[in-house]
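All protein chains of the complex are present and in place, except for one that has been dropped.
For clarity, chains are labelled A, B and C in written order, and residue numbers in each chain start from 1.
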Amino acid sequence: MSDLLSRIIKTLDGVLESGARASARRHGRRSALTRIGGLLVGGAAAMALPFDRAYGAQAAGKGSEGNDKSCDYWRYCALDGFLCTTMGGSKTSCPVGAEASVVTWVGTCQNPGDNRSYLISYYDCCGKTPYTGAQFCLRSEGERPGYNMGLYNDINWCVANANKGYHCTVALVVGVAS
Amino acid sequence: MSDLLSRIIKTLDGVLESGARASARRHGRRSALTRIGGLLVGGAAAMALPFDRAYGAQAAGKGSEGNDKSCDYWRYCALDGFLCTTMGGSKTSCPVGAEASVVTWVGTCQNPGDNRSYLISYYDCCGKTPYTGAQFCLRSEGERPGYNMGLYNDINWCVANANKGYHCTVALVVGVAS
Amino acid sequence: MDSYRKATLVALLALAAQPALADEPIAPETFTVEAALKPGPNLFVASSGWAGAGVINIFSAADLSYKGNYANGFNGQMTISAGGTVGYTASAYPKRIMKGPIEAVLERFDVSTLKTTRDITILPKFILGQAAHGMLQVSADGERAYVQNATPATSVTVVNLKTGKVVSEIPIPGCWTINLAKDGTRFTTLCGDGRFLTVRLGPDGRATGQAYSEKIFDPEKDPLFTHAERVGADLVFVSFSGVFHRVSDAGDTARLVSTYAFAKEIPGGWAPGGYEVMGYNAPNGIIFIAMHPGARDGSHKNPSTEVWAVDLERRTVLYRSMAPGLTHLAVSQDKVPVIFGTNSHGEGLFRYETDPTAKFAAKLTHQVGLRNASYLLAP
Partner (left out) sequence: MDSYRKATLVALLALAAQPALADEPIAPETFTVEAALKPGPNLFVASSGWAGAGVINIFSAADLSYKGNYANGFNGQMTISAGGTVGYTASAYPKRIMKGPIEAVLERFDVSTLKTTRDITILPKFILGQAAHGMLQVSADGERAYVQNATPATSVTVVNLKTGKVVSEIPIPGCWTINLAKDGTRFTTLCGDGRFLTVRLGPDGRATGQAYSEKIFDPEKDPLFTHAERVGADLVFVSFSGVFHRVSDAGDTARLVSTYAFAKEIPGGWAPGGYEVMGYNAPNGIIFIAMHPGARDGSHKNPSTEVWAVDLERRTVLYRSMAPGLTHLAVSQDKVPVIFGTNSHGEGLFRYETDPTAKFAAKLTHQVGLRNASYLLAP
């Protein structure tokens, strides 16, 4: 049985590693991902500010720990954008008709459910206008300026897509951070 | 002296007539201008609603009779748009860098200063975004649907210009209506 | 495999499948795109772009929950056809957004996938303005589109949706809005002298003839709103003072069937106001109409104070419901009519349920703080 377990773990590690490598490749430089373990303390105290990258600011909802439509949801610790969960998508899927971004920034967020720190990949969904009534969030735990591009949430991450209009953002677990 | 007086009056009439003709020509159909005298009662009770053609609605200022930055200014009785007076222009001039519209809609507004009804030509200024902090007004005294195009304030009157972005609207006296 | 090992394997596989359990971390996830719009009747709401992109937002007709959108360009129009499954939008794409020459484009999209299925450059004479009824119409067979032009001289661009080509431009000087006949063989438009113009269309979409009606309305004393509802075989319009004009567009010449001054006997100076001023529910024969009191010159765009339920057949105002702030109104074709409304002057998307057993009294059930919303199409 330890074989099965180790295979499961290896698979997870493999995905994490290849994810980090892919990100590094896409960013065309040494990825900041490799340094994340020691860099970030994880999103212990979730901060939810009424922020604005493009449109009117929205007050963050008083969501529960498990409410993925709320800015204080644990995965959103470095998310700057509209939540796809409030626009017909989910936390891992773009709304219908949008284009999945091919590059991404990442954060390291602590899941209060298992006290693990996860590497979260924030993919933008592209090619359409946002819904202005959607939930806009800005949290920047572990966020860094553009010289650490893989951690930077101030650019339009539809930049490498055919269609560059910013629609909304998802938050995928790509691995365990530590 | 009566010669001079009559010449002045004729000049005014001439401008009004040629203005009306020009408008009719531009609209490519019998201009509604020729019927305005009997049609409209003039902006007796000024209505200032917090309206919106494109952007966020703005409450109309409590301007005095002579305040051309306020929606209840007498000339604005059929104006739908941003006031150029609040965007660096005046009631007869576009802000710097804008393009003067070549077609226009008209209203008939009563000037409380002399109790005359005037034909007002609403020219749009074109080729730039509005300033979203400017005063937006919508009044529709004597306004008519698109089958009376010369009186219609729901279209973008930059339509015949090289640059079709709507910037703001001015209100010119083009003659006495009655 | 002994039962102990088997049980452990099952448990471990369960762990892997339930990544939220404390013992096993969340498994890496896959990034996807939703394949199709959530099922159920849709409400389409246009927001015309004035400084860039506009959008058609799609809400659940049941509860106004958000379902998705289709982005268009500057000053966009919309229509939905084929039982709500195919969308069309015409809008402008200027070279430098606020400046430079425009490319006017007719886009067709699949409502379920929100994917563009046609992108046709049309005449740049295309009407620039707010989304409204009669600016863009598509034949029932989906083969032909008709687009209002205004330079500001008025004409209609005919587009063949099969070939993706503009077929012709039909001048309609002094006339406004396209009301396509049910069989697609003609369209009717309102003219500034109070007559209606009917344009006959050949099988290729070109005009084969045209005829003006008698004078149907008085554009000086009591103009018609251009919004129209299809009622049986006829079109119903309403005037600024509140007179329904029932017009037959079945023949080569439009014909006034009847008028009904529904607001006349009711004190308070009530009149219709807004843009999309009314909606018709066919199963019950009821028109719901946005009304404001103290009507006067220039109040014809005032938002509603009440929405009135009018029985067209019995010529009766059945009920006056409180429904403030609507400039646009659309009604479902359910047996229990649902009214949707927007306020293009401010904000708000509203859903009202009516009660057929209580004279179609309307009650607010859902509300969304949407801004810049205007023309809407109900299921």
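Just so it is clear, a residue touches a chain if its C-beta (ideal position, glycine included) is under 8 Å from a C-beta of that chain, and two chains touch if they have at least 3 such contacts.
Since the model is a prediction, treat every value here as computed from it, not as a measurement.
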Any idea which chains on screen the missing one touches? A, B, C
Among A:70, A:93 or A:129, single out the residue that touches the unshown chain. A:129
Hidden-chain contact residue, picked from the options A:87, A:106 or A:149: A:149
For subunit B, which residues reach the chain that was dropped from this view? 1, 4-5, 8, 12, 15-16, 19, 56, 86-90, 92-100, 111, 113-114, 116, 118, 121, 123, 125, 127-129, 131-134, 165, 170, 172-176
Since one chain isn't shown, list which residues of subunit A touch it in the complete complex. 26-30, 32, 35, 38-41, 43, 45, 47, 49-57, 77-78, 103, 127-130, 138-149, 154-160, 162-166
May I ask you to list the residues on subunit C that touch the chain which is not drawn? 49, 51-53, 71, 73-74, 93, 95-99, 105
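In the analysis below, only the chains that are shown with their structure count from here on.
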Based on the touch definition given at the start, go ahead and assign the chain network to line, ring, star, complete or other. line
Looking at contacts between chains, which pair has the highest count of C-beta pairs? B-C
Counting only Cα atoms for the centres, state how far subunit B is from subunit C in Å. 30
Centre-to-centre distance between subunit C and subunit A (centres being mean Cα positions), rounded to whole Å: 37
Multi-partner residues of subunit A (at least 2 other chains): none
Going by residue number, subunit C touches two or more other chains at 371-372
